[in-house]
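Only one protein chain is missing from this complex, and each of the others stays in its spot.
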Amino acid sequence: MYLYSQQLINEIAPGEPDPAAANALQEGLGGQFGEMRTMMQYLFQSMNFRGDASAQPYRDLLQGVGTEEISHVELIGTTISRLLDGAPGYQGKKSDPVDEPGAKGATPLSIAKDTGNIHHFLVGAQGALPVDSAGNPWSGSYVYNSGNLVLDLLYNLMLESTGRLQKCRIYQMTDNPTARSTIAYLIVRDQAHENAFAKALESLGIDWGKTLPIPKTNAEQFPEVKKLVDLGLQSVQYTFDVDGASQAAKLYRGASPSNDGTELSTAVMPDGVPVTISPERKEEFAPGLDPELLALIQATAEVEIETINKTDTTAS
Amino acid sequence: MYLYSQQLINEIAPGEPDPAAANALQEGLGGQFGEMRTMMQYLFQSMNFRGDASAQPYRDLLQGVGTEEISHVELIGTTISRLLDGAPGYQGKKSDPVDEPGAKGATPLSIAKDTGNIHHFLVGAQGALPVDSAGNPWSGSYVYNSGNLVLDLLYNLMLESTGRLQKCRIYQMTDNPTARSTIAYLIVRDQAHENAFAKALESLGIDWGKTLPIPKTNAEQFPEVKKLVDLGLQSVQYTFDVDGASQAAKLYRGASPSNDGTELSTAVMPDGVPVTISPERKEEFAPGLDPELLALIQATAEVEIETINKTDTTAS
Amino acid sequence: MYLYSQQLINEIAPGEPDPAAANALQEGLGGQFGEMRTMMQYLFQSMNFRGDASAQPYRDLLQGVGTEEISHVELIGTTISRLLDGAPGYQGKKSDPVDEPGAKGATPLSIAKDTGNIHHFLVGAQGALPVDSAGNPWSGSYVYNSGNLVLDLLYNLMLESTGRLQKCRIYQMTDNPTARSTIAYLIVRDQAHENAFAKALESLGIDWGKTLPIPKTNAEQFPEVKKLVDLGLQSVQYTFDVDGASQAAKLYRGASPSNDGTELSTAVMPDGVPVTISPERKEEFAPGLDPELLALIQATAEVEIETINKTDTTAS
Amino acid sequence: MYLYSQQLINEIAPGEPDPAAANALQEGLGGQFGEMRTMMQYLFQSMNFRGDASAQPYRDLLQGVGTEEISHVELIGTTISRLLDGAPGYQGKKSDPVDEPGAKGATPLSIAKDTGNIHHFLVGAQGALPVDSAGNPWSGSYVYNSGNLVLDLLYNLMLESTGRLQKCRIYQMTDNPTARSTIAYLIVRDQAHENAFAKALESLGIDWGKTLPIPKTNAEQFPEVKKLVDLGLQSVQYTFDVDGASQAAKLYRGASPSNDGTELSTAVMPDGVPVTISPERKEEFAPGLDPELLALIQATAEVEIETINKTDTTAS
Amino acid sequence: MYLYSQQLINEIAPGEPDPAAANALQEGLGGQFGEMRTMMQYLFQSMNFRGDASAQPYRDLLQGVGTEEISHVELIGTTISRLLDGAPGYQGKKSDPVDEPGAKGATPLSIAKDTGNIHHFLVGAQGALPVDSAGNPWSGSYVYNSGNLVLDLLYNLMLESTGRLQKCRIYQMTDNPTARSTIAYLIVRDQAHENAFAKALESLGIDWGKTLPIPKTNAEQFPEVKKLVDLGLQSVQYTFDVDGASQAAKLYRGASPSNDGTELSTAVMPDGVPVTISPERKEEFAPGLDPELLALIQATAEVEIETINKTDTTAS
Partner (left out) sequence: MYLYSQQLINEIAPGEPDPAAANALQEGLGGQFGEMRTMMQYLFQSMNFRGDASAQPYRDLLQGVGTEEISHVELIGTTISRLLDGAPGYQGKKSDPVDEPGAKGATPLSIAKDTGNIHHFLVGAQGALPVDSAGNPWSGSYVYNSGNLVLDLLYNLMLESTGRLQKCRIYQMTDNPTARSTIAYLIVRDQAHENAFAKALESLGIDWGKTLPIPKTNAEQFPEVKKLVDLGLQSVQYTFDVDGASQAAKLYRGASPSNDGTELSTAVMPDGVPVTISPERKEEFAPGLDPELLALIQATAEVEIETINKTDTTAS
């Protein structure tokens, strides 16, 4: 059973609207090696997990990483949404959001025709989509769950490394600070997960030598990544476990298989930053343009605020 | 940010292996109107939500239902896994699991060729798959998120009703108690979500008259459903909100739009039942068949159990 | 612009419910070489057609065949629907429809788990689906429209021949009279279309020799086909043209390229048989089970019947 | 059975070639909420319709709207074709079609590499494709036909509203008069269909209050739309019924559920404008470049024109 | 550049028609981890390979294994074709092929409706299809080619191991000797390729310990596999290199990483067995049923045999 805290797992830096960067980030959300895939793959591997009691730590490891990936979906999805928000008014210098629908025949959404994915403005309302950077919808056929523990772990290691490889390439495509704050964070967390699966495979007999991490990012070269690596974020695993029952820590300790001199450690969850709500975009009819409806919502909300004080206690 | 409790959201009744029922349930997991779809649709609608402060209850409602759907994915996925487990040995009367690979050329998996989806035994290891009951992989193109609040809610109402319609049909396809315990629970929870979106649309001006719920299941006819309806489970909404910050309760109160005479109410989360791990299946090479590897895992685990007592405190 | 007559293009023979035959026929509806594809391919070729005045007959030919294909979609779709209708009660000897939902936990839809496509009972309500006989959804990628007249005609000839080949195979899979009445009709009409495209290619210089028709069905062997061939239905082309403006007849005359000794001729449209409405199926919640709703529909209908007498004249 | 009149359902305004606008319009043709989808969805709902005699008006309503959608496919497909035609020679100021293939190594199609969908020039010959604006082929999985009348109508209402929402966004992407004449027309007709399904749901007990239409376009702001709304086109339903047997008018009368003060009314069909044929494009080898072939076609056509006068009477 | 020898890479044992086994084998041909995928993945990795001269052995290794996979596609495709051939007449005891189309309304293909994939008889003519065992068409999205050497090799190792895992499961589904002769051969060759990629990764620093092979098949248990393992076929690599230029042997020598005590060695190619042509199937119209056409082919062939003696020398 899953619970939710109204916190983003990492802070998203402010920046200019940037639909091209938003589209590149879609690979990290809905791509074959993106966060929707890691999330679904680990949740299926957890649900279908087989083994006796001694295998519990492996299951808990998969479950913990899988739970983190849901928060990564939320983080990168929200980042894409912010990069798209206000983009129709963007002129290359500053953000000038356009909220009026095309009165008198104006074309406030004309930018959409030349952008990375026209669906960001036509099917969605300047928000993230469950597709990759080439517009392919996410597919259930991506999920790998052979049921063989060694193969599942080996695939997961390769999956995290490929996700990290792709994010290193995205990093080199844009210097938009909003995009980079999330990309850098995910590069480091992918390495933490790479370490987790590598370590689990070590317990099954593989010695990685100096192969890890893949790719070797040379963090010194990517300033936003280096900052997080210096904090050791690549060597911490979270359980997101409200019961304190996870045995994943058994598999994530000792020297990092990435040979960076750090020791692996486990925590329940990181601090987050509060989730906020995006502004309305009338040119997208989301939800705006209807004064009557707005008045109705407002009225309902006010009545509800009054009522809630009395009835709130009945809840739960 | 999401957290996890090692609890299933509802108990799964014991029963015989039943791959045909398992395959019918796949529609409720990976089908176009199944739990993976509701989960993803509401998470995207939450991430991309737009509005001013008065719109917060709508966002929190979407977020809360979306969080519940992750647990529904876990519940129905685990149910499918149990229905498949041991099926190769099933002879129509009792469960006789086959764990030995095909020594001397035996064919312990021969049942797979005539089953609903051969992939349950060939690609997965007697576990759930992210596909529908006809074998189509789940697709990101299912997710609807127009950004227009009325349309998104209207779609969600139709989505929950269709999910419920399909589950009522699945109910009529099998009387396997394992399958039915989960199907009955989801029929009732789908109605709760139908109520939630219907109520939100009432706040925007629609009067549903006697249209709801869709379909009218006549719970008296479906015994497993009736039991849960008598408990009022169709009129409770969960927030799964660890912060107590959700405003969703503002939209879910008063008389049920389903006109069943109940009052709507909100709670944080239901009690659950502990998650368990499925047994090994050697005929699937999951993970078994390798004494050396098992010895290695065992040894590692023992060393870790010793060590964990000392290092456990360093976590979090 | 398209018009509609409440007539099926050919009569569907009565017969037993037969979900296995229904599923085989899905190839002829939603398969890569089925009626949805021919319909869409010719409509796109018509819309995008290029040429000077002398090319008009080719366009009109495509448009006329394309219009017929919409009626073929209706014919085969309705046939599938009839073959599925009542199937849940089918016991091999006679049709015994089950209309009661699963009261007291009964399983009236249990047949669905072992049928050709479970979606016929789970996603649809014993009705046709836009998929092929293996369950793959119809895809826009099937449509061929190169813009080169010779290539488009050559593809169309091959398309009709392949459709006919597949229908000859379906004929050999079932002797259900409902299925066969439609399959036999479409085998003969596919040959008429094969003739049409072959003749158009003759006008562009190709001599088919004795190659046509493909395949050579030896109509004497297929009794239901022979009956229609004896009527000459394979050598008539319809325009479905309400304006009498079609020039397609210019391309469809003289000796049949199938070398069967007939002369080609053109007509506007065949006689049809009245369309009827299928009965309710309560076990599918389609639409039944709700006395209140039925009463409401009835009341509305009665009021409307009164009113329509007065307002009907305002229409058109 | 379907008939055809060589008339477009609405006039397409002349304008400059505009491949970017053409690509945006593809969403309205082959997108998940475009005209191919509405057409197919309503045709399937008609074929599979269930009910007793009192349900006939609902079936006829679906059939009538479905028939109109075929003409919408023709309208928007033809519009896309016109927007693409001559685009290779377009320089931003005037249209300068290029009809010569790349003699001496010239690159008359170089524009294609940077356009919305390169397939418009590479797979098609400057014509419409059965894909959406992101290039995804149309899929049969889009079609919704649950068999439950309330759900089907509710989905249809949402579908028309979403189609209209997307077209309002497309309107804001381009001021090309060719594109806008069709987009404005379809916005208004989508509203008519929205009204139709809303009214049918009113007969089943739902009161829409002031929710409709969705989105509220404020027609005054979109000049091309306002012109058609002032003509009342959003409140007329067509039956396209050559037999006069449709009972759909029973469900489409009284005050508009869109609360615009109009009365709903029914007509058989609108006036249309003659269909024309597009010019050849030799750079696309469609069909040009072959003097011999052209001579052959010409000769054949002339012979046929002579012959047709004598044999024409034998037809029909 | 590729060359062809009219030899199958391994002998296919004779056996009864068996469409259920044929369908299970489709996973090994067109499945996500089947031979079409390995073939395409290695060919793309070869074409796109990057590196300086020292990397040549890695490229040659990929090229050599990729070339072998084309022959595996031919082997398993031919095996499926043989398992399907004559199946319509199969009655459970002996093979009784049916070659007459459905004269007098007979249904010689009725078996197709209840078989693993109806397309084997309806779309193909009792032949292999490029789909998996659940009927999903092979997709280009399966191909993995990150460009990073370590990741590509790691994926390939996992890919071969998963292919082998699936084939071990297929082995346990059928004891049909035709199916097993090919499955057993591919299990052993997949291990050879697993060894190849494992060894290449050893050269990059990984020590596999006792992890390989995955899964541990315990060859003693699978008699058909044991026979080939005893011949050492799992420890030989072929180059299929007509120039003798391949450097792949540099990477494939020394002790097997599978720890079975064998030494790895390299050869150009195995002996094969002659390819044969399958008999006609008239009930599939493949190609039969047309005496005129057959006479024509015969006549042409005879003329050609005469002529070929004179002109043959002009070739090459």
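Per-chain residue numbering starts at 1, and chain names A, B, C, D and E are given in the order in which the chains are listed.
In this section, contacts are C-beta pairs under 8 Å (C-beta built on N, C-alpha and C of every residue); 3 or more make two chains touch, one makes a residue touch a chain.
These numbers were taken from a predicted model, which means no experiment stands behind them.
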| item | value |
| --- | --- |
| Among the chains presented, those that the missing one touches | A, C, D, E |
| Per the touch definition above, residue among A:Thr79, A:Gln126 or A:Thr174 touching the missing chain | A:Thr174 |
| Contact partner of the left-out chain, one of A:Gly15, A:Gly135 or A:Gly205 | A:Gly135 |
| Residue of E:Lys210, E:Lys227 or E:Lys250 in touch with the missing chain, whole complex considered | E:Lys250 |
| Absent chain, residues of chain C that touch it | 32, 136, 139, 141, 144, 146, 148, 150-151, 154-155, 157-158, 161-162, 165, 201, 204-211, 214-215 |
| Those residues of chain E which, in the complete complex, touch the missing chain | 1-9, 30, 36, 40, 43-44, 47-57, 59, 63-64, 67, 70-71, 73-74, 77-78, 81, 123-131, 137-141, 143, 145-150, 203-205, 239-243, 245-247, 249-251, 253, 265-269, 272, 277-281, 284-287, 293, 296-298, 300-301, 304-305, 307-308, 311-312, 314-316 |
| Residues belonging to chain D that touch the chain removed from view | 101-110, 112-114, 117-119, 121-123, 131, 135-137, 283-285, 289-290, 292-293, 296 |
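Here is the rule we go by: only the chains that are shown with their structure count from here on.
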| item | value |
| --- | --- |
| Least step count from chain B to chain D, where 1 means the two chains touch | 1 |
| Pair joined by the larger number of C-beta contacts - C-D, B-E | C-D |
| Whole-Å gap between the CA centroids of chain B and chain C | 39 |
| Junction residues of chain E - those touching two or more other chains | 32, 135-136, 165, 210-211, 215 |
| Topology of the chain contact graph, where touching chains are joined (line, ring, star, complete, other) | other |
| Interchain pairs in contact, sorted by label | A-B, A-D, A-E, B-C, B-D, B-E, C-D, C-E |
